[in-house]
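Take this structure, written in structure tokens, and hold onto it; I'll ask about it next.
The other protein chains are all here in position, but one chain of the complex has been omitted.
Right after this comes chain A.
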Amino acid sequence: MRSLRLFFSDEACTSGQLVIASRESQYKVFHFHHGGLDKLSDVFQRWKYCAETHLKDQVADEKTCMQFSIRRPKLPSSETHPEESMYKRLDVAAWLRHLNELGQVEEGYKLRKAIFFGGIDVSIRGEVWPFLLRYYSLESTSQEREALRAQKRREYAEIQQKRLSMTPEEHRAFWRDVQFTVDKDVVRTDRSNQFFRGEDNPNVESMRRILLNYAVHNPAIGYFQGMSDLVAPILAEVRDESDTFWCFVGLMQNTLFVSSPRDEDMEKQLLYLRELLRLTHLRFYQHLVSLGEDGLQMLFCHRWLLLCFKREFPEAEALRIWEACWAHYQTDYFHLFICVAIVAIYGDDVIEQQLATDQMLLHFGNLALHMNGELVLRKARSLLHQFRLLPRIPCSLHDLCKLCGTGMWDSGYMPAVECTGHHPGSESCPYGGMVETPSPKPPREVKKGPKMPREGFGFRR
């Protein structure tokens, strides 16, 4: 055994999980849904062997030592976002209060903030998601939305017609490049969801048409594996084929984490993530650096980014994370804060035992579906809060502060941006000349042109 850990999932610290890891990073997880974990915790704490190995300085031989820890869901108050728990889940009544008599969302920022902290009640997801996915604009009236739906329905029919009237040659190419894979993927997507269960389920056929039509609508993107995973939950909530299609179009346009056809997009995400880790979790970052290029590629989090954590958490929690990301509250890159939160909560083993790249992949792979999504969300919100309090941020993370809506630095407090050097075009970096300690150079960097300060950006130089 490598480690024995107790993760409490409730505030009272009675329920949660007991996680036992073998030295090969294989996990046995015992769920305590209805309390009792606290009793076990007492027993373990009284047990001499556990208590002793709890002390870090006794980790003499990491290979044979068992590690013991207890995790409580409460973050220290100094780490919690001050506005945490001020928001309840957005239910029908609360949702209706956000709308005026014409059906327009009165204050978009307030709505997004409420969703960021509290999430959306399952019963109204289908109604609210189209706003978050920018199918409907927040300013639209109910009447305008009905007109839009009708118009978009016609457009969708036209796209479908285009697909069905391909020449035999076109169809052969389309079948080879898109349909062959889509056909295989839709029947193995979210089959455990009641909505898609069973043979010849019409909803699976609906998902298939959406993906095929999307590939016709966006031939440059076509179909990439992972898209079916992203569209399925939307279809299951929105329940209308045309509306789901346009929500999916919005998702693909407005979010950064989804399946993307280009290498550069992934590289950019990883670059930001590395920088964010360097800033907020230096020990983990240093561990990655010590592993060289393969370590810095962070293979373990590619799926997190590609599917926005869909396979890392049980569906209910994963969708809460989606909503928090889609809220675009204070940053367009909240998903990266989620990554850091996972590493901060579940990455101790990696550092303490100096896990190699492959072991790290195994470690996080085995944690899939065994992590506490609410805790990760809280931690991520607090990380965002702390990020906003930094007096200085490196120019490499400048883009995380892209204005979205009212903006990241809406409270009037503005950090300085400083150049970390070591990036292409750093001579002409608009934030140059403030270098303190140069950071270790990531092995691959995204090529960026010299950055110009943006119009309306209020950063002190």
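Quick note on the criterion: a contact is a pair of C-beta atoms (placed from the backbone, for glycine too) under 8 Å apart; a residue touches a chain by one contact, two chains touch by 3 or more; residues count from 1.
In the analysis below, contacts and distances are computed from a predicted model.
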In UniProt, out of "Ras-related protein Rab-25", "ATP synthase subunit b, chloroplastic", "E3 ubiquitin ligase complex SCF subunit" or "RNA polymerase II transcription factor B subunit 2", the chain dropped from the view is recorded as "Ras-related protein Rab-25"
Among A:Q297, A:T331, A:Q353 or A:T420, contact with the omitted chain is made only by A:Q297
Answer key for A:S140, A:Q160 or A:T189 versus the chain not shown reads A:T189
Filtering A:S140, A:T357 or A:S382 for touch with the omitted chain leaves A:T357
Touch assignment to the omitted chain, from A:E83, A:E106, A:E170 or A:D263, lands on A:D263
Those residues of chain A that touch the unshown chain are 1-2, 22-24, 64, 66, 176, 180-181, 184-185, 187-189, 191, 224-226, 228-229, 261, 263, 266-267, 270, 291-295, 297, 299, 302-303, 306-307, 311, 356-359, 361-362, 365, 444
